[in-house]
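A single protein chain has been omitted; all remaining protein chains appear in their positions.
Each chain gets a letter, A, B, C and D, in the order it is written, and its residues are counted from 1.
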Amino acid sequence: MEIARVIGNVWATKKDQKLNGLKLLVLKVLVDKEREKEGLIVASDIVGAGVGDLVLISKGGSARRAVGNIDAPIDAAVIGIVDSIEVFEDE
Amino acid sequence: MEIARVIGNVWATKKDQKLNGLKLLVLKVLVDKEREKEGLIVASDIVGAGVGDLVLISKGGSARRAVGNIDAPIDAAVIGIVDSIEVFEDE
Amino acid sequence: MEIARVIGNVWATKKDQKLNGLKLLVLKVLVDKEREKEGLIVASDIVGAGVGDLVLISKGGSARRAVGNIDAPIDAAVIGIVDSIEVFEDE
Amino acid sequence: MEIARVIGNVWATKKDQKLNGLKLLVLKVLVDKEREKEGLIVASDIVGAGVGDLVLISKGGSARRAVGNIDAPIDAAVIGIVDSIEVFEDE
Partner (left out) sequence: MEIARVIGNVWATKKDQKLNGLKLLVLKVLVDKEREKEGLIVASDIVGAGVGDLVLISKGGSARRAVGNIDAPIDAAVIGIVDSIEVFEDE
């Protein structure tokens, strides 16, 4: 999995009907506790995350398991809202 | 998923027959709302997207679910046409 | 999927028997219509592609579907020979 | 698989219930025996690894097999604690 920050939302009316009812968040993946990686990820949210939240995302078939629909056409899902990260790095 | 811009089409006569009837678009993935990542992606289109459209793409097994054929030899699909993206980034 | 150029062949006698009979091509993925990405990809060919051809490749489980053998130990397959690519990019 | 160093832990209360009971470690992937790649990986731990340990991680569907639950929404798992690595590189 990766740790990412929710930075927004994306809406699409013309879409695969199997996406109906799924909230789609825009995120940036953390490189470390201060910096974010270039690039946008869109993930389906199943835990009620919102803009600014630090979250856990899972990709591929695991994302389909997260939303409980193996036929969902999604390849990324928010699977948890991070309470805290404890990281020990050599100074 | 990723947000991408449709920049063209690709045609192939000699191909896996399981691709028959699938429209193949050429896309570039967005790095942020202004810039696109280097590299071309080809995705099967199921929502009627066209050149210039901003779309959602899904990859891997999820793409096969999007076209409703688990045996399709595709690994990327356009699953929605973006209406709007709302993004909040620290200035 | 990605667009790639066939640049050669690779042979292996000592191999997983489930590869028997599969032709293995060496390819480079296109970054845009003129340039190729660094790195070599090996893909199983099911459409009769040859050196110099521009082709469509599919990866992961989709590649196993392309060769029609879900147990094949391949993770990339050539699924079409490109006739033409039409690309519109802002100048 | 990749070789990674465990650098910490991450906790999430609001999460997919299928994550309950799974310990989540924060890791950095090795580039070679001395250096680590930029970026954080989160993986579910099934072998009792701790901060500072050098471990083997597996990704995608293989990670779900590691935790023995094909429906787990995880895409990375620690599958072994490295005893030793023997590497021969041209000087």
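The rule we apply is simple: contacts are C-beta pairs under 8 Å (C-beta built on N, C-alpha and C of every residue); 3 or more make two chains touch, one makes a residue touch a chain.
None of the values given here were measured: they were computed from a predicted structure.
Colleague: Take the complete complex as the reference. Which residues in subunit C touch the chain that isn't displayed?
Modeller: Output for subunit C: 7-16, 18-19, 24, 26, 38-43, 51-52, 60-61, 63-64, 70-76.
Colleague: Can you name the residues of subunit D that touch the chain not displayed here?
Modeller: So the residues of subunit D touching the unseen chain are 1-3, 29-32, 37, 46-48, 56, 58-63, 65-66, 77, 79-89.
Just so it is clear, only the chains that are shown with their structure count from here on.
Colleague: Indicate the residues of subunit C shared as contacts by at least two other chains.
Modeller: Where subunit C is concerned, no single residue meets two or more other chains.
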